[in-house]
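Below is one structure. I have some questions about it.
With one protein chain withheld, the remaining protein chains of the complex are depicted in position.
Moving on, here comes chain A:
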Amino acid sequence: MRYSAWQILKQGLTGNTGWQPHWRSPEPKAEYDVVVIGGGGHGLSTAYYLAKEYGITNVAVLEKGYIGGGNVGRNTTIVRANYGIDGNSEFYSHSLKLWEDMEQELNYNTMMSQRGIINLFHSDGQRDAFAKRGNMMISQGDDAIMLGRDEIREMLPYISYDNPRFPVYGGLYHPRGGTARHDAVAWGFARGADQRGVDIIQQCEVTGIDIENGVVRGVQTSRGPIRAKKVAIVVAGRSSQVAAMAGMRLPIESHVLQAFVTEGLKPCVDHVISFGMGHFYLSQSDKGGLVFGGDIDFYASYASRGNLHMAEHVMEAGMALMPMIGRAKVLRSWGGIMDMTPDGSPFIDRTQTEGLFINCGWCYGGFKAVPGSGKCFAHLMATGDHHPAASKLRLDRLARGHVIDEEATGSQHNLH
């Protein structure tokens, strides 16, 4: 069914009885051309682009839980292309362009809202660093505007400007950045992939990867064995475990990142704002809740919940930036598991096993990469060549010394 204003009117007049499920729930077939392990945002967009762009429709997406139940439904929904280093820069630029066309592409309301991102700075040194970053973004073909304190004050009258430790000197404004409805992105890609023949199989856990003489043959699952000519591992959060099934050891340590949302408030925050005290950032959802978060908890974790020390730090940062939110009640908080890499950048690559591909290491930046990651990964699997926008996101780059270390913090996994 194609969604349109006409369809809403028609269904409204007929008691909303004609809506159909977004995707089928087929039994797994014995064999597929491609099996995608992981039905998160990246896995679904990979399957979508395999079918749409490369005509490979005999594809299964295997999801251990349910669609939208992993990190694609646990993030803070921010979309941006404000990276500065070769490798990341062209990739996120490509991904942002796909975000801008996504609703038409998928015929699905993903609530893409380019409300603009403002990264505040609080010292002369930080101003120089942001000016450099802005120039790198413009060189890449994206948008960045340096704003002074007075210009920021017009846009964000409600923040604290004279914090003694973090006075606001100005901000780097990225107008094309913003937010999107995270669940809708998963549902939209799932629907689009399903319409093109992809089987989305939920409640199907992969328990083993079959490899014969260095060539992948298929996977073992909780719903029986499935043969496949090509297998894609797209399971950020659990990458190390699934890769171990193929005898691989990854440059990844898993960490928990917390996020928080307040009760619904009337519209008050028009942009995405980031504060230089730690990693604090905040936006307001269309439902009215203030959605905010900070750094990872800094220790290895697979628990989808964090500890109070980071909750406390995030609340302190929020209060320091905009004291007005002190009255808002926090409705809930949650944690997602991140694949932290030694340089803070992801991997989209083939493996030593023929026919086995891997997409992992998104740290805490996976959501904005959803369309770009799927497109580049599908390109790699379909053509055998790296997509030009993801040609540097290679698994062996660390061993070669070609790190993509955006924050220049060195090779410790939790420092990115």
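Convention: contacts are C-beta pairs under 8 Å (C-beta built on N, C-alpha and C of every residue); 3 or more make two chains touch, one makes a residue touch a chain; residues count from 1.
As a convention for this text, contacts and distances are computed from a predicted model.
Chemist: From the names "Exporter of polyketide antibiotics", "Anti-sigma regulatory factor (Ser/Thr protein kinase)", "Sarcosine oxidase, delta subunit family" or "Protein translocase subunit SecD", which one matches the UniProt record for the unseen chain?
Modeler: This omitted chain is identified in its UniProt record as "Sarcosine oxidase, delta subunit family".
Chemist: Which listed residue, A:11, A:114, A:307 or A:333, touches the chain dropped from view?
Modeler: A:307
Chemist: Among the options A:249, A:266 or A:329, which residue touches the chain absent from this view?
Modeler: A:249
Chemist: Return the single residue from A:94, A:122, A:230 or A:413 that touches the missing chain.
Modeler: Of the listed residues, the one touching the omitted chain is A:413.
Chemist: One chain isn't shown here. Among A:3, A:54, A:161 or A:298, which residue touches it?
Modeler: A:298
Chemist: Which one, A:116, A:342 or A:355, makes contact with the chain that was left out?
Modeler: If we include the chain that is not displayed, A:342 is the one touching it.
Chemist: Take the complete complex as the reference. Which residues in chain A touch the chain that isn't displayed?
Modeler: Touch set of chain A with respect to the missing chain: 238, 240-241, 249-254, 298-303, 307, 309, 342, 398-399, 411-414.
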